[in-house]
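Shown here: the complex without one of its protein chains, the others still in place.
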């Protein structure tokens, strides 16, 4: 069977599960989960250097991982200008072409700003980033971001950290139907079944963080999401049955049982 | 890691995916799907011998499978008496302790009859069967069937062949909470994500037929369900995150980005 | 327009909202809610006479209501025999032909017992009651109860007092499709929108208690449910639009706007 | 009881149901539905004058309606500039302060363009319109539109004409929580129960067209939606019960029934 | 006469009719349903029906229920 | 005078005012909104506003819309 | 001997044992379950069990089922 590769821009990824590195109780926990998940793309954030918290610096631990690329995010950016600045800083460190563009000015719901995100995306594409914007499940916005050169679009399933799953499924389906770039569900996923469902719907990948980081056993949950994503992708390729309004028997409804009472 | 074994009565199963053998376009397709699914328990039905359709006889092909037990069903039975008769006939052939007790008098929806099923279960338990009744998602009925000695209960997710998934989830959760025997979701599942969801909810196994048999590629779908079931089980053991009404950041919301515009 | 009357057995009701009288903070609150709801059928329970709690005796207050019939329930009954006894006692007092047959042995979920309920229904029909059994959303059980002479069937939407609404909708739709007696959703409804949805689905009536009794303003909520039930019924009669997978414009998509930029 | 008035800008409306006038099989049908619905605000579109289709001109019929204001829409606009032009034309005719700002460039899904809509809103607010933008269920966009002076926001429940209801409910709840202007669900509603649900969630009004226009009996459906909206609003004010994970009895679970078997 | 009324011991001093017992206990007869040893006694029989020692009587009224 | 009215060529024979054009086309003025070359012309200017050859006129009315 | 086999009339020419009937019909005995007049006949009894005229025989095999 031919390998199922995900292409984003000129990059090829062997896993359709992207991992966030936040919220883990320790760096070791995070590294173990990343390995168990089989991911080839992990997000990282920027924070001010602090001599007292040198152990938070993930550069070292992550750079030791084989076959894993970094995707710096622009978290903390309140507008397009700040996001562009964060992206450039991230590239300085990561030497990675990927940037997760996220601009969410409201700390209460952390939902993305479509206007600022669109403006920032135009600039970052100019600067040759592979831009993966975190966006509302808005089909027109997604299409416009594709049109201006984003490498993929990442609509949210639900608000970050809520674990409410694919609450925006109806809109995501429309995004998928029209998209010519990969569609990645980012934020809201709580369980491997939801990740599998996203892939079955036709999403190209999912980005997961909280669900793995705060699980009782993050490494085991990372492995569970790996299976869920692979299950969903395999099902999508194998051709799911249609739903039916009427029941359809899977056994012969033979009459022999009643035919011989004497 | 210790092997995760499912015990039903005195029987041990290494897979939490049970397969139905109906609706496949060919016996070979069915055999390939059974193998790909990793199942260790498959259901079969009884039908009148017909010299012209000898190729439909599954006894030979199935008996060649290693590590797969048969679970004859009682399809076609309209009442308790017929179901008991079918179960005895099935055991004559299969030499298996398992019976899938199904009594669904209405061909339009194929939904189980709780009164006849309860009466048949009492008799079959007396005759030392491992009784796995296909039932409505009715917590009191499920508990009564456990109390009279059924080895497991198999509530439906939706009507057979509809692919409507876990439409009865609220009731299945209550069944799981109270059950001391394995709970198996039977009927209605359309996709690996739904199977994973059932396991995440705490179901012990799922029984799938149509979703695999009528997929474009049954063997590939069997493999996809295998992964879905394993993903859901692994997630359930790894401890899923709780849902939250408020968003919870996975990245630091630092302020450096805006701190130095001059 | 011809009056829309609900017939149950030989009885005619002008309202499709039935009310439970439990859980109200005071008898006056209950009476006000009953009046505001426009209901013509209210349920009551039996309890041991207690001189110290004479004010709990609802016989007086309810008997003053014009155009409202009583439907004693059999709550507390653990089996068919007890339920029959409770029904007879209720009729002694109410002189009403209606009985709400409820047998739910498990205080943790209060879900109905299909076996005992079926047995009790046979006996109560013999004794000329108009039997309205509270049942799981089980289409075969519902049909069997109709066949033995129940005047209506009352499948649950969700467990009593949970307010989880129409969690069993898929099964209720099948019950409605096959039923020749009125179908009443009993238990689980939390809001007028859910009541309206039940009527839109084709239910003949709904029975509501907790949602009105524990509302901040029970009388106002009673009035809200009255409107919800009438809205749902009216919509069902007016013929709801079908859903569509594709968008359908409601405005002309004219081109004049772009036709004249010079 | 004090009248429940909806304020939009400086305008007061006595009904929380807004009606679209498209898709009706005749003008008379539309007028009857408008009257039956009790709406005080109806949308209209602009189209080129055509001597042969003079009967399509709704100016006359609508101007005869008492207590109903017009809200011209900008349908057909592909960008901000065209939308502004359409709004000005509409005001010329309607003399109404209201404009429904809609910019949906893609005829396949008719979903709104957040970038163009935002730009047009800024201009129309400058020109003293009461701007009611039709938008995706995007909380940040909704807040920004409020901040630049829109009189209300109208997030979609589902794509126009699909009747898929409140598919975006999770996001609409966040919009409501943060909004200081009225929130109106526009597009996607199929039934009075969905309209009631929107009001129960805290929406201030709903805009309905297809569900009424293509009903078998539009006038009766208009009346049904009127009741549904009033039911939902009344329930929201009356204080809905909370949901519960555990069952809560509404009848005393007394023991007298079993206490006296001899 | 010793009776069990609603599960509690009760010393009946009247003529032993159901009617007398109800009077004694101050029950509102029109609002009360009654069982003796698990058998329902219709109101029309209350004056004639006589009780025996150790009979178990259940006196019931309507209360709020769903 | 040659005009483009709602996308179609039209030979105007009147005095070249918007008002004359509307009369000529039998439009119900009270029900009509109008643009010339993309600029909206308020009704109060219709008598005074004069048209030029090849002007593109859009005459619009209200129809059903959601 | 006249029999009803799987609902169809059948003229049995053998010795009247179940075994003979199965041979006659070319059934794969190891794959077949059998009822006579609604009673299940275990395989070990097939050689000894004798049939009577008008007996109703059901011969059953495993087929695909869910």
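When the chains are written out, they are named A, B, C, D, E, F and G in that same order, and each has its own residue count from 1.
In the analysis below, a residue touches a chain if its C-beta (ideal position, glycine included) is under 8 Å from a C-beta of that chain, and two chains touch if they have at least 3 such contacts.
It should be emphasised that the depicted structure is a prediction, and the values quoted were computed from it without experimental measurement.
Remark: the omitted chain is touched by one listed residue; of A:43, A:69 or A:191 this is A:43. From the options A:23, A:109, A:164 or A:233, the residue with contact to the unseen chain in the full assembly is A:23.
Counting over the whole complex, chain A has residues 20-24, 30, 43-51, 54, 56-60, 62, 70, 72-73, 75, 85, 88-90, 92-94, 160, 187, 207, 209-210 touching the chain that is not drawn. Considering the complete assembly, chain B touches the hidden chain via residues 249-252, 256, 259-262.
Assume only the chains that are shown with their structure count from here on.
Counting the residue numbers that touch the partner chain, chain C and chain D have more than half of them in common. For the pairs C-E and D-E, the larger set of C-beta contacts lies at C-E. Distance from the chain B centre to the chain C centre is 33 Å, each centre being the mean of its Cα atoms. Put simply, the C-alpha centre of chain B and that of chain E have 55 angstrom between them.
The set of chain D residues that touch two or more partner chains comprises 20, 22-23, 45-48, 73, 75, 85, 108-109, 111, 159-160, 164, 209-210, 249-252, 256, 261.
Annotation for chain E: residues touching 2 or more other chains are 6-7, 35, 38, 58, 60, 63-66.
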